[in-house]
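Right after this comes chain A.
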Amino acid sequence: MAEILLEGLSKRFGTEEVLAPLDLTIAEGSFVVVVGPSGCGKTTLLRLIAGLEEVSSGRVLIDGRDVTHTAAAARGLAMVFQSHALYPHMNVRENIGFPLKMAGRPAPEIAARVQAVASQLGLGDCLARKPCQLSGGERQRVAIGRALVRAPAAFLLDEPLSSLDAELRARMRLELARLHRALRTTMLLVTHDQIEAMTLAEQIVVLNAGRVEQTGAPLALYHAPCNRFVAGFLGSPTMNFIEGPEAERQGAHALGIRPEHLRVTRAQGLWPGRVDVIEALGAESFLHLSSGQGRLVARLDGSADLRPGETVWLTPAPAHLHRFDAAGRALPQRPG
Partner candidate 1 sequence: MTTTIRPRSSRQGRCLCTRRPGVVALRTVTLGALTCLALASAPRAETTITVATVNNGDMIRMQHMIGDFQARHPDIRVDWVVLEENLLRQRVTTDIATHGGQFDVMTIGTYEVPIWGRQGWLLPLEFDAAYDVDDLLPPIRDGLTVEGQLYAAPFYGESAITLYRRDLLAAAGITLPDAPDWDAIRAAAAAITDRTAGIYGLCLRGKPGWGENVALLTAMANSYGARWFDMGWHPQFDTPAWAAALRDYLDMMRLYGPPGAANNGFNETLTLFEQGHCGIWIDATVAASFVTDPTQSSVAEHVGFALAPNRPGGTKRASWLWAWTLAIPAGSQKAEAARAFVAWATSKEYLALVAEQEGWAHAPPGTRRSLYAQPEYHALPFAEITLHAISEADPVHPTVDPVPYIGMQFVAIPEFQAIGTAVGQQFAAALAGTLSAEEALAASQQLTLRAMKKAGYIR
Partner candidate 2 sequence: MSSLSPLLRKAALTLLGWSVGLTLAFPILWTALVSFRSEADALGAPAAVLAAPFTLESYAAITAGTRFTAPFVNSVLIAGGATALALLVALPAAWALALFPGPRTKALLMTILGTRMMPAVGVLVPVYLLFRDLGLLDSRAGLIVVVMLTNLPVAIWMLYGHLREIPGEIFEAARMDGAGPGAELRHVIAPLAAPGIAATALLCLILGWNEAFWTLNLSAAKAAPLSAFIAAQASPEGLFHARLCAAAMLASLPVLGLGWIGQRALVRGLTFGAVK
């Protein structure tokens, strides 16, 4: 367990700045998720911390120890790769035991710890198998097991779930959350999937084009995004943005309203809109509408008694209306 401190950390490839100087504290035992679109520099950030990439400027401290120029092998961190990166010539037992072997642990200890980790991850039956004989989920668990086995100072997870199918991903997400609760080891996960970020993180770092847009607890970010990028990136379906006279009337360049904060009524409301598509998921429904404010999405509980082509009225909940200036910065909430 460790605290990771980044001080003015940056990375340039040639003249291209992949990561602007960044300060970040990853508290001991916390689960931090770095989220952002692909190419935003999040994987680079992870690799800088891991020591797989050389730092252009700044420092990395683990528990106060400066490891900026320490080799990856000596940083005491464990990493789970997007491709799992299992050793194809070793069986599961050897894969999981490899870090211990490298640490020079005695064979009986290795065997015992591999056994413990394997049963913890439900891998007890496939210890003798080679990676090519495993399913995607099993490979994922082996990769985690390999990280787990030597009780690292912190886990670094690089898009660990992106190679899995939707169902498996949801399950593994849960397992990761459980694991963190059980271990209370510092975890830093990088993903482009905002659902992973929302469900797993204690702390989210939103990264865009090499810059940190906002840091904070998931719901804090969800409810009070500091700019239009964060507002749009978190939440699914994404926030509705309205520009033009309606926004100007409210003293903003753009308005933002999440689908669940748009009230839909048959009779009366603020803006009229025509139903284009209805996505009925049972517990909730999403209405895709055309209106004078552009295309909008609204969320309804349960199933809606509406048909495509029908005209309805839409009313935003004032308390949840976000206002943004021309630069995309969030404006303070209007009183009342």
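Keep in mind how these were chosen: all candidates are chains of the complex that A comes from, given by their letters.
Rule of thumb we're sticking to: contacts are C-beta pairs under 8 Å (C-beta built on N, C-alpha and C of every residue); 3 or more make two chains touch, one makes a residue touch a chain; residues count from 1.
Here the structure is a predicted model, which is why all the values come from computation and not from measurement.
Candidates 1 or 2 all belong to this complex, yet only 2 touches chain A. Residue ranges of chain A in contact with candidate 2, taken from their complex: 50-52, 71-74, 77-79, 81-83, 85-89, 98-99, 101-103, 131-132, 146, 150.
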